[in-house]
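Right, I'll just put the structure down here and ask away after.
A single protein chain has been removed from this complex, and every other one stays in its place.
Let's look at chain A:
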Amino acid sequence: MAVPSPSAAPQPSGILPPVAPRTLKDRVLRVTRRLGLTGRGGVILGPYAWLVLFFFIPFLIVLKISVAEPAVGIPPFTKLIEWVDGGLDVHVRFSGFQALFDDDLYLLAYLNSLKIAFVSTLCCLFIGYPMAYAIATAPEKRRGPLLMLIILPFWTSFLIRVYAWMSILKDEGLLNNLLLSLGIIHEPLKILYMDLAVYIGITYSYLPFMILPLYATLEKMDHTLLEAAADLGARPWKSFLTITLPLSLPGIVAGSLLVFIPAVGEFVIPSLLGGSDTLMIGRELWNLFFNSRDWPSASAVAIALLAFLVGPIMIFQHFQGRDQDKGAAR
């Protein structure tokens, strides 16, 4: 793409007079190059356009709504800029953000969301790491089917899977019936509509997002490093701690963030599996939007949530960048 036309190549001055562009193609190429549009630029432009269109512009809309005031009507908020008596009137109000601080419900919901997301991430890590390790060390021809099993749940609707958990966890559900029939418990365990059910739901739903990046790093790992460690006197457990674990750190970070970030804003799982007292920010957001119809406050909550999550995302970026540097240096 964008092959430099011969006329554009630097000519030794004084030997040949500069040749004027002759064909239409030459002329188009000249113009596009002057505008900085090359084939490479075009390829990069795609994702940028996507981000601007579907991330940045929606973000600006939400930002705009967050500084408006609730109003009765469609849409249910005041306009940011209005023509009043021939003058430009800009309404910027922070009542939405104000509410975040006035009512400690939101702060509690944020903190609780972080706690639930954090604990679920840890659960995913502790369950996912051994699974990823087992798959990565399985014979090569068995890895494909095993990975398939990890991805298989995605073929069923997320909602249906969460509903399935409801029927497993409820008082007369599968789990309780099994435990009762085995005589391990004598009255049903109360799991559904408790925080525990939310932990189970989130851990279950996000486990593949932990396993896949972990598998990717563990699978790349050079097995002879472990042999070298063993040869130098490290017992298997020590080899794991000093070699495998540090080398899989990028996978741990990637997996944890892939679980943690969406889990913080999770809405469906706490609403379906959690109790009425399970405070999560996603749920509050939904309530504000659809029950209170207070779009400005809801937008403010969403903006604040985003601000909360930028930190972890930047850590993720940092680690990824470092990993890529290493790869390049090799």
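General observations
Going forward, a residue touches a chain if its C-beta (ideal position, glycine included) is under 8 Å from a C-beta of that chain, and two chains touch if they have at least 3 such contacts; residues count from 1.
To be clear about the criterion, contacts and distances are computed from a predicted model.
Look at the chain that isn't drawn here: its UniProt entry, checked against "Septal ring lytic transglycosylase RlpA family protein", "Acetolactate synthase", "Cytochrome c oxidase subunit 3" or "Spermidine/putrescine import ATP-binding protein PotA", names it "Spermidine/putrescine import ATP-binding protein PotA". The chain not shown here is touched by just one of A:D85, A:E187 or A:D231, and that residue is A:D231. Which of A:T242, A:S292 or A:Q317 touches the hidden chain is settled by the complete complex: it is A:T242.
Contact between chain A and the unshown chain involves residues 222, 224-225, 227-235, 238, 242-243, 246-247, 326, 329-330.
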